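The other protein chains are all here in position, but one chain of the complex has been omitted.
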Amino acid sequence: MSLLNEAGPVRFLRNVEVGEDVSFYGFVNAYGCSLGAGTKVGPFVEIQKNVRIGARCKISSHSFLCEGVELEDEVFVGHGVMFVNDKYPRATNEDGSLQGGADWQVSPTRVCRRASIGSGATILCGVEIGAGSLVGAGAVVTRNVPPGVVVAGNPARVIRKLSEPAQA
Amino acid sequence: MSLLNEAGPVRFLRNVEVGEDVSFYGFVNAYGCSLGAGTKVGPFVEIQKNVRIGARCKISSHSFLCEGVELEDEVFVGHGVMFVNDKYPRATNEDGSLQGGADWQVSPTRVCRRASIGSGATILCGVEIGAGSLVGAGAVVTRNVPPGVVVAGNPARVIRKLSEPAQA
Partner (left out) sequence: MSLLNEAGPVRFLRNVEVGEDVSFYGFVNAYGCSLGAGTKVGPFVEIQKNVRIGARCKISSHSFLCEGVELEDEVFVGHGVMFVNDKYPRATNEDGSLQGGADWQVSPTRVCRRASIGSGATILCGVEIGAGSLVGAGAVVTRNVPPGVVVAGNPARVIRKLSEPAQA
């Protein structure tokens, strides 16, 4: 692994730990995260601190990965996918002061090996998406997804099993 | 308040009126809007003209605030939130000419004090979101949201009252 620091006109990378052949497109903002060998990150993506991304993943344009997200190897994240780490987000505390990192608890999310998340999906916090499963485009995932299934809708429900084995 | 004008490689700010300690991340496009003291704006955000944002708000990455949007103080806007100001958007007029600012009516939207809008939500135009209410991640808000409730789904419906008072 090597440690990237880059502040340039087209992307910001700070303390980003990368395996071999990790690539970032322009217009990326990433900090304090790690990405395994071969993973590719598209434009207009933000990856926050303490995000861990496995090897050979694809993170497509316009997606947001917040603190608390862990992707195992070979995960596909479509375009415009939003992860969440706080069930009751607020701008301020009850005394009106702006919330900082110490004012909320990160609720973690794990996406297991070879799962794919369709474009435009929203993934609520505290869930696990099972190995090889497919989250349909535009779905809103509010609870755990078992391995080897397709989920879709808002809230997302299992619509069928995948005939393809999960390869996990 | 002071008036910012900045055209640089990583963000565009034109005629942006700001209170003290307003901060913008990189990759922001904002023009002709005002933001109250302490408000923070994340990356990949666009804020259009005539948007008024109160004090101590957080506008998270990938969100779009169109003309006609007003946020009161201490509002949280999650990641990838889209506001709308035109119920029947068209690229062109009936004569085939491109629509300009004079060719549609802005339908305003107000988000009241201490409300929070979850990531991936879409807020249709002409609605008011009540004080302290929480719009669930991925929700599509098509009508007014009363104060002190949680809404979710597409279209968004009240799923429960918040036990926490709205602090309004």
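The chains carry the letters A and B, assigned in the order they are written, with residues numbered from 1 in each.
We take it that a contact is a pair of C-beta atoms (placed from the backbone, for glycine too) under 8 Å apart; a residue touches a chain by one contact, two chains touch by 3 or more.
Remember, it's a predicted structure, so these values are computed and weren't measured experimentally.
Trainee: Which of A:33, A:57 or A:84 sits in contact with the chain that's absent?
Mentor: Touches the omitted chain: A:57.
Trainee: Pick out which of A:34, A:116 or A:142 touches the chain that's been left out of the picture.
Mentor: Per the contact definition at the top, the residue touching the missing chain is A:116.
Trainee: At which residues does subunit A meet the chain that is not included here?
Mentor: On the subunit A side, contact with the omitted chain comes from 9-10, 25-27, 38, 40, 42-44, 56-58, 61-62, 74-76, 78-80, 114, 116, 118-120, 134, 137-140, 152-154, 167.
Trainee: Which subunit B residues touch the hidden chain?
Mentor: Residues in contact with the chain left out: 9-10, 12, 27, 29, 44, 46, 62, 64, 66, 80, 82-84, 88-92, 94, 96-99, 120, 122, 124, 140, 154-155.
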